[in-house]
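To start, I am sharing the structure in question, which I have written as structure tokens.
The other protein chains are all here in position, but one chain of the complex has been omitted.
Right, chain A next:
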């Protein structure tokens, strides 16, 4: 099965290279955005190892094409919401690396003033509604973001991400029913990275094709090669068009893979080293984009410039995250309730 998926993925890669749905500039931008996430996460892993980041820390390495491809389908006012594996989503929406990293280190310069941590960050300005630590909770909440668009009669949509593990949650199905019933503009995105912590999707879900999970409610679904940013964007555009036309929710199952453990404390004994290595070598989304760009005439020097600028952003973020002070003790007692106006 893994071989078949890879063959299909290789086939789509070939197609993607020639695909005009992403211009060279767009692909270059996507490459840069994916690379920023990759380097950011590597640095976060490093800082975690140094004891500068505490608690849970779930890295997005390997899955970068999903958020970068989907973000390319959004318009101003659209909303994004996801689970606790959220650093990549935040960077993709344009949130600053330094603010995210400083939140990871629990400093006042972080997006939540150090009070949320890795799993809980938000930016109303960028349309990012978290960062949620309870598996599946963001799916009902994301349906609510779509509800707000419906209520306000706007053309905006909500990108609601969740893992294949969360896809078995009762409230996910409740949300799909509500969204279909009310024709809410929500794209449900299952990031199927094959493992819900240590449990493989085959051991957790009786459904063999998660893109059909919305079928009982008539929600159209697609399986997408989530390792290919072009394929992701194409599917995302179909889904977005569907939502914006007022036809209701859409479901995308992104077939993706995380290279690191579930969280920093996960030794990942449930899969072989070879399996991970094979994915990295044959399906890496950043390598795929890089090859595609080089084939299309981009020079190594151009890519090197991007690599260097990304590295500089990440280094600056890491420095900021260590220099920014811890929140003052007075922050303990703020932001619990809002003053009534």
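The criterion applied here is as follows: contacts are C-beta pairs under 8 Å (C-beta built on N, C-alpha and C of every residue); 3 or more make two chains touch, one makes a residue touch a chain; residues count from 1.
To be clear about the criterion, contacts and distances are computed from a predicted model.
Per the UniProt record, the absent chain's protein name among "NADH-quinone oxidoreductase subunit G", "sn-glycerol-3-phosphate-binding periplasmic protein UgpB", "Peptide/nickel transport system permease protein" or "Pyruvate dehydrogenase E1 component subunit beta" is "Pyruvate dehydrogenase E1 component subunit beta".
The residue from A:140, A:263 or A:282 that touches the chain not shown here is A:140. When the full complex is taken into account, the listed residue touching the unshown chain is A:116, out of A:116, A:198 or A:220.
Within the full complex, the residue among A:51, A:76 or A:170 touching the omitted chain is A:170.
Annotation for chain A: contacts to the undisplayed chain at residues 79, 81, 110-116, 120-124, 129-134, 137, 139-145, 147-148, 151-152, 170-171, 173-175, 177-178, 181, 334-341.
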